[in-house]
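Dumping the structure here so I can ask a few things about it.
Here the complex is missing one protein chain, while the rest keep their positions.
After this line comes chain A, so read on.
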Amino acid sequence: MRGLAVFISDIRNCKSKEAEVKRINKELANIRSKFKGDKALDGYSKKKYVCKLLFIFLLGHDIDFGHMEAVNLLSSNKYTEKQIGYLFISVLVNSNSDLISLINNGIKNDLASRNPTFMNLALHCIANVGSREMAEAFASQIPSILVAGDTMDSVKQSAALCLLRLNRTSPDLVPMGEWTARVVHLLNDQHLGVVTAATSLITTLAQKSPEDFRTSISLAVARLSRIVTSASIDLQDYTYYFVAAPWLSVKLLRLLQCYPPPEDAALRSRLTECLETILNKAQEPPKSKKVQHSNAKNAVLFEAIALIIHHDSEPTLLVRACNQLGQFLQHRETNLRYLALESMCTLASSEFSHEAVKTHIDTVINALKTERDVSVRQRAVDLLYAMCDRSNSKQIVAEMLSYLENADYSIREEIVLKVAILAEKYAVDYTWYVDTILNLIRIAGDHVSEEVWYRVIQIVINQDDVQGYAAKTVFEALQTPACHENLLKVGGYILGEFGNLIAGDPRSSPLVQFNLLHSKFHLCSVPTRALLLSAYIKFINLFPEVKPTIQDVLRSDSQLRNADVELQQRAIEYLRLSCIASTDILATVLEEMPPFPERESSILAKLKKKKGPGKVPDMDEARWNVNGNTEHSENTEPTNKSSPPSLVADLLPTNRPRPASYSPTILSAGNMAPSHPFTDLLNMNSSPAAGASLLVDVLFVCKNNGVIFENQLLQIGLKSEYRQNLGRIYVFYGNKTSSQFLSFSSSVTSSDTLKTHILPLLRLLLTDLSLNVHTMPVDPTVEGGAQLQQILNIECLSDFSDTPVLNVQFRYGGTLQNIAVKLPVMLNKFFQPTEMTSEDFFQRWKQLGVPQQEVQTIFKAQHPMDTDVTNAKILGFGVALLSGVDPNPANFVGAGVIHTKNTQVGCLLRLEPNPQAEMYRLTLRTSRESVSQRLCDLLSEQF
């Protein structure tokens, strides 16, 4: 295409952006006129112009025409024309979806062409676009191409990966079925390329439904064993720089990480042999000096180590892995040092290897000091954080603090958070903790986020024994001439609360304290000044002798007439308060802050948010593993759940009396108790939306029978039965009056989102028992005092979160009555309980370790915390209650399977009561994010 080459060199020769735009506009005009011209363009010209458009688009300019011509190219029988057409579509298609049916038609023709090159082009295009529309059109066709006996190998490969791609974006559209079993057998295929592609596909599918692909374990082990023991020459061009099939090996090892260690002893020892062989090979001299050789070889090694860590069951392998990584820590390749630090982080969380990892502490600290590359140093910080425990916390915190002095600005905040967490977590005495945090502020004040200084205040307030020390230390720290504003905040707050504890010493008498704080007042920002004003009013209460001094300050123009409204208001209110209130009132209003309720550390939440879910070993999490022993479990709480609370929420939880001093602006905020929905239940003429009682949601989660609605006229009762994904509800309508209901009818509606899930299957069968007629009466009447029964059949298609609404309509005494009640059909009704042993439970728990699979919530108990009631509620929820699983007998653990038409979703739950705090923590892990969330929402309202 000479025209294209000429155009590209023209563009490259443009001296300025303007010249380039001019040249492009000229070209666009030319192409437009060609496309619009009377003369039909031949394929070659069309290809050339489409290619030019593509080039222009890739330069970053918008293209708003030419899509049709590109689609036309798909039907060309010339390969390159077709190819350009497909390329244009895969790069630009989402912007122009009205062509999708034409495109799909082109793809369909090529898939049916039996020409492998054309079929591959079509499959690549589906994979590249990967949109829902594509999935809808082709997801059912591709599996048959994949497993058909006469499909060419190269097409099989494309089909496998194309399916993988569609499964990632639209898993609901890729039907499971008979083909899945045949895909597993592709692991035995002669063609290693096919095996490689199939392994990728199976890994993705097995992550979603492990049970369906369990048979792949033995095939994968066998295949892996053949590869690692083969002479490298056997695999011909699948040998990469003297390493036998590194891609396939890594993929097989990844596939095995979807499962626990094989139960079959022979299989298990064969796998162990493979892993040992891989570890042994690391010690052999390299077969080539090329970096590609060592990279490929070590890629397999690191993946094998990842599998060993995942299984977490063979102490010898774990320790060998740790030693191997230890060697890499001092390797001359930076890449290997980086990866060794990264892998060791996960190894540190295994009880078998935690101690072995700790032996490398000096090397890691050295890396922190000497590595030239900041990303390697960052991994060293991560590893120190992961290997920290009570025995080495002082050393690690000290090293991190000293590194902080010259650390790169990009990672300072994270280090600050980590130091703050470790200091709190492993504080044997809180004086060390207070010292550490004040040091943090001194060294890296700018990077100490609000959460960190909130937390130190929370802890000082909650720990009586450290208050005096804290007051003394902040007082001393404030003496330095250039102290950081964050220190002033902490100092102001702590002296305001506990300044009296050091007031006996003449060197820190009330007036000295006040003068010290006030000397810095004018240099700081408005929020800090506001905080200091609150500290001053607290001083007035603590030390009556400084009252006149402080009143003078409050009275000064710079406060009373401050341009900032908040400062002005505080000054005025505090001044008035100090003038008119009696000592008793003042003492009550300005009482010492009550302890903060126990909750997740705000710093930890911040770190999680910063690092993204699943990256931070959660220190607070009880560490679960098979032996109930300690383990740094990966925290998987979704970030949206752990967004750091705001200032007000954090320092001033709403559910306790608020000291008036802190912020006058929030005094008016009322208690946000939810209004009780009983009124809705009794309101017979309420509109459908409002009448749909909220209570049904809560009351009927754990029970199936009862009255869901009652007013002076009508009572609606339910009996329901569920089996797997099917349910049957008997609805009883009782006429409470002595006269007839006329035109009685009922229907079930649900929101749009639910329609797809349930509504098509809600079949209504209105049965009038007295007449014993199984059809809907034309003009049914319900006699006074009579009861009408209706049967609803329900089928759950896929998981849902909406509740269907039952609408009842009838005429009573001349007026039309409309009643809408929520039907208690929730996702948990489709539970089948699953009994399992403690070992199985923990294995599954670990398998469901992907961050999105876990949902956790911490909430306040609404009812008395009675074990028997809780047991009954969990059973009523539908899961099996597993005893003897949780190391703490006070905790509740349950397991069950949600049945929907297409899939089954395994669910594990854990409820941890904390009777002292009257709080619960509920954790749900299921293979599906939406299910975890919904179940968590439902169950958390029950206690």
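In this text, a residue touches a chain if its C-beta (ideal position, glycine included) is under 8 Å from a C-beta of that chain, and two chains touch if they have at least 3 such contacts; residues count from 1.
The definition used in the following text is that contacts and distances are computed from a predicted model.
A.B. asks: Considering the UniProt annotation of the chain absent from this complex, which name among "Phosphatidylinositol glycan anchor biosynthesis, class T", "Superoxide dismutase", "AP complex subunit sigma" or "Isobutyryl-CoA dehydrogenase, mitochondrial" applies?
C.D. replies: Result for the unshown chain: "AP complex subunit sigma".
A.B. asks: Just name the one of A:Ser75, A:Asn105, A:Gln141 or A:Ser154 that touches the chain not displayed here.
C.D. replies: A:Ser154
A.B. asks: Touching the absent chain in the whole complex: find that residue among A:Thr180, A:Thr272 or A:Asn298.
C.D. replies: Answer from the full complex: A:Asn298 touches the omitted chain.
A.B. asks: Just one of A:His67, A:Arg254 or A:Lys520 touches the chain that is missing; which is it?
C.D. replies: Looking across A:His67, A:Arg254 or A:Lys520, the contact with the absent chain belongs to A:Arg254.
A.B. asks: Of the listed residues A:Arg223, A:Arg337 or A:His899, which contacts the missing chain in the full complex?
C.D. replies: Result: among the candidates, A:Arg337 touches the missing chain.
A.B. asks: Can you list, in ascending order, the chain A residues touching the missing chain?
C.D. replies: For chain A, the residues touching the absent chain are 2-3, 5-6, 8, 12, 30, 44-45, 51, 54-55, 58, 60, 78-80, 83-84, 87, 94, 117, 120, 123-124, 127-128, 130-131, 154, 157-158, 161-162, 164-165, 168-169, 192-193, 196-197, 200, 236-238, 240, 245-248, 250, 254, 257, 292, 295-296, 298-299, 302-303, 306, 334-335, 337-339, 372-373, 375-376, 378, 612-615.
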